[in-house]
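A quick write-up on the structure given underneath.
Every protein chain but one is kept in place in this view of the complex.
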Amino acid sequence: MHLLDRFKQGEMRLTRVEAFSDGVFAIVVTLLVLELKVPALKDPASVSELAHQLIELLPKFLSWLISFIIVCKFWLNHHHVLALARHANYAMVWLNSIFLLGQSFIPFPTALMGEYHGNPLAVSFFGGVFAVNTLLFIALQAYIVRNLIKPELAASQDPHGLRKAMIGPAAYLIGAAAAWFSVYAAFVIYALTPLFYVTPPKWRGAGAQALRRNPK
Amino acid sequence: MHLLDRFKQGEMRLTRVEAFSDGVFAIVVTLLVLELKVPALKDPASVSELAHQLIELLPKFLSWLISFIIVCKFWLNHHHVLALARHANYAMVWLNSIFLLGQSFIPFPTALMGEYHGNPLAVSFFGGVFAVNTLLFIALQAYIVRNLIKPELAASQDPHGLRKAMIGPAAYLIGAAAAWFSVYAAFVIYALTPLFYVTPPKWRGAGAQALRRNPK
Amino acid sequence: MHLLDRFKQGEMRLTRVEAFSDGVFAIVVTLLVLELKVPALKDPASVSELAHQLIELLPKFLSWLISFIIVCKFWLNHHHVLALARHANYAMVWLNSIFLLGQSFIPFPTALMGEYHGNPLAVSFFGGVFAVNTLLFIALQAYIVRNLIKPELAASQDPHGLRKAMIGPAAYLIGAAAAWFSVYAAFVIYALTPLFYVTPPKWRGAGAQALRRNPK
Partner (left out) sequence: MHLLDRFKQGEMRLTRVEAFSDGVFAIVVTLLVLELKVPALKDPASVSELAHQLIELLPKFLSWLISFIIVCKFWLNHHHVLALARHANYAMVWLNSIFLLGQSFIPFPTALMGEYHGNPLAVSFFGGVFAVNTLLFIALQAYIVRNLIKPELAASQDPHGLRKAMIGPAAYLIGAAAAWFSVYAAFVIYALTPLFYVTPPKWRGAGAQALRRNPK
């Protein structure tokens, strides 16, 4: 038996894969706020000093906001892709774990960009991490669609779905490149990219109909 | 197809929406305690110095207590509102994600008010954040009641429910305004507001009966 | 309708109460380790300095270990008590939330005792917090047994169960008192107390049989 074939073994229920993933997603989005540290004030009762310090925190608020929305988008897409699978196997669980590794890393580039928002490397690094995360998600999605898809959903898949999904990593890489010319341009690109994914893709509409006929 | 119509697509099971939300709620309430830092003592064995430092922590304890109770109240209401929905769609998931964004932010104003309890801006900011959180919850609730409600529960909804729900944000805003005159008054208002919601509203009693006849 | 009667309303499924509680338990036990900070070494390559620093951390390891075991014991008992209930209502959810408030507080006295293990107040405070936590659990248990118990389990309840449960808070309070004479004695009492609860009480054996006949 080939090594690669062994990965296709180990049929498992999806329930715990979902539970573990939901836990990681929930913790990642909640840990992001820990980077918003209470500022140190010389005069604890000074309203103007606190107001000034809160305004200084704005780049961190913005980093936090962008990362939160992007992780929610990943969670939503993850939800959809796992609903396509008829069961889990070892290869899929490892692809999922490596994807979650990327997700759990997100607080670091978020904090880095929040702290050094004027540093092109920090802003560019952020885009690079999200490009890699999107590629890891696409790998998981491609594996499920090719190997584990429920027969009734296979017909409704967009054959160009994978190529369209590449818009995500491309946009983050454009942002990462733009950071070297203008960190503001990069911020705008990072903030706009998840908006392309907030509505379900058309081919999913058809998939949803099949799901409706076969509710779990 | 209109953009807004696409949001109504993407029918999903509620299970993972609940799991993700429960994860965020659980982490938020538990992270709150991280702001209660072990005080630094000059003499590690001194009982009086430690007693003094613990008393100094009282405003932080109080902030923590108020936020914990309010988040539990949000969890309880969230539980009820999601039980009204027959399924999830993209619009509802995004309203839920934005609501959770607000929830996950709570440790920051809690820490800020605990640290600078004599600073009107810190105390006022706390009220403002909770007013926004309550509005985000009302938006989620209104969307579910109007678009996703189970047919058997629709009749039992209070037509004035939305207007009554506005008492919450109004109370937090009154607290936020009161902070500029007396931070003690604001603390009292913040502590009393969630008490209006600890018992189920009357119209929910009827809803609960319908739920009882149709247990999941 | 009396205010207290309104608390008995709001019949709810137990699933989300369990999910929220399990989240809080899991986070509390895992956050405990954050108090074990990596020591600062003058010479990063020095084995003897690191060995010395790790030995210095022993009281923190011990605090962590005791709290971990006690929280696991609470989780186990919580699991049992919720399995007795036929459904949740508002009063039970609030008693549960206040119990979880106590659980989420545990990292603070654990860190305090770990840091100031020679300070009687720190060690005594730890026992006091656990006594209160046990009382909060007993309140939840008593409410469920009196108001929400499944009819088939009611007969198998030990009528003296409540009195026996008081051994827990009493033991923690004895430890808290002992801390003022010897912190070592208090440590021993805290470590031994949960051992009384690691096996199921006899009346639960009968309850388990009923559960077996009526698996969920």
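In order of appearance the chains are A, B and C, and numbering begins at 1 in each one.
One rule holds in what follows: a residue touches a chain if its C-beta (ideal position, glycine included) is under 8 Å from a C-beta of that chain, and two chains touch if they have at least 3 such contacts.
Computed from a predicted structure; not experimentally measured.
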Per the touch definition above, residue among A:Leu31, A:Val47, A:Val132 or A:Leu162 touching the missing chain: A:Leu31
Touching the absent chain when the full complex is considered, from A:Leu65, A:Val93 or A:Leu162: A:Val93
Contacts of chain C with the absent chain, listed as residue ranges: 18-19, 22-23, 25-27, 29-34, 36, 38, 41, 44-47, 50-51, 54, 65, 68-69, 72, 75-76, 79-80, 83, 198-200, 204-205, 208, 211-212, 215-216
Touching residues on chain A - with respect to the absent chain: 3, 6-7, 9-13, 16, 19-20, 22-24, 26-28, 31, 34, 90, 93-94, 97, 100-101, 104-105, 107-108, 111-112, 115-116, 118-122, 125
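Here is the rule we use: only the chains that are shown with their structure count from here on.
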Cα superposition of chain A on its sequence copy chain C - rotation in ° rounded to nearest 5: 180
Shared-contact residues (touching 2 or more other chains) in chain A: 23
